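We show some of the complex, not the whole, and keep each chain where it was.
Note that the chains take the letters A and B in the order they are written out, and that residue 1 is the start of every chain.
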């Protein structure tokens, strides 16, 4: 299937947004108060997605701002070592820190996080730090919703979107909603709908689409109808254990079930889902296959301890898909 | 000529943005340091435009936030007394003050202003204070660029635009660029281009279009080409004493000269221009006539002491046009 990606681009996927640090409880199945040791990983939705995509074989790059300290340097080196192009990752010169996420795993179904998002470096990426020459080198620009939550990162994303539209780069909007740093639900809805209307593909959970529409009982059908009045041609709705759906502007609807998994924690499921989905699209697989890859990838990551390190290979994904065919 | 305005709407024009106080030097032709008395007027570009349009006979309304003090009450009453609907003007409950503009008239060609725009009430209008039921009552929504300069006013404008598009309300974007409160030129360009691409008609000086394009040597032809790739169908370029131009998506270009005037000061010229231009459009006059009305209106206001109080009647405008025909 052909999704209209421009050929002859040096990158398949460039993401814009946050690259942070996850501090995962080493001793788990208990409240975090009783955890005394934490393991350090690269985290943050768009970073995880390019890490996953890179492991699957896509040529990837990242646009973002990181702290000029031990954490920022760790992130940049980790991503570079995986083959991700980090030439457009900017070190913050104003002393802003890397965002942190402490994870708490009380039980497979009771996970929570403790986030440090106050004045973090990623939200200080400015529009003048986004390069049109760089954006035009990719087939796909992945935009993460959290990067819209505060200025100047918000404007940097709009700048990247403008460059992408001007240069026939497909825009994928991963809603990635985090309540932190947003001022109000109406503010979120304003920017989520603005960006969704300008994107080619939108991916999110049903709850995240409700945030976008500032409603509490949204329906996929209605959401898709709204989006298809604008630029999007594909909308993906994730319903957790109930599987996920892809709607197309042509009127098709696809659904796949979630694959069974021995769940350790729920973090990272969405990021691994998106990376495998985008991998399949770039490889011109049909939409149903893309949903299966996405779902298989998520089922693997939830059984492992980290998000970024846990990203599967294409062989692992295809193995799961074939076993459940 | 038919511009596609929806008929059967109770309002011709609703503006969103700031309504402020002008304090004009009573003793002028001197530096403000030597001025000891000031006269108080309602001011602020979108307020002036609806005041002008109301005087010309349009049915108008205003969406904005004003201070809950003597200045805010003065503004609301002044506009209400002129027949402007003020039901959607909200009093600020957080103690923010009305913006102030002290005007200095050293000579007709040397005018400057001293603005108080720090934490002013108009920039605190929030998206939840914009009513879809109200926006859908008008033919035209006028958006003022300065209202984009800070959150939450910025999001309130995007909310109004979304309501306007959904309800077939024509969007007019008056660039109205003021350097205050903007963080950077790239930030301004990001929001100006986003809103311009979503508007039906764009009005600005050549300098303001350069701000929108983040360039220093823009050309009308090129700007119009860019805009017409998106939603706009008319773009008006003002060149001060060198007259003004209207470009249309259909490929027409109109030009009118500035009318001669005994200039007292230059303030208010742009606002009176816009109000007469929109009046003509709503009355389905052709574009050349609209430009003439606009130009005549500006020539009258620059010869008078205030901006809002000085707005002319239709007879005064038509008199000037006919004299110079």
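To be clear about the criterion, a residue touches a chain if its C-beta (ideal position, glycine included) is under 8 Å from a C-beta of that chain, and two chains touch if they have at least 3 such contacts.
Everything numeric here is computed off the predicted structure, so don't read it as measured data.
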Next item on the list: Start from the 2 shown copies and tell me what the total comes to for the whole assembly.
Entry: 4
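Please note the rule applied: only the chains that are shown with their structure count from here on.
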Margin query: Could you work out how far the Cα centre of chain A sits from that of chain B, in whole Å?
Written below: 41
Note to self: Taking the touch rule as given, give the residues of chain B at its contact with chain A in the complex, in rising order.
What the structure shows: 126-128, 151-152, 155, 158-159, 162, 183-184, 186-187, 189-191, 193-194
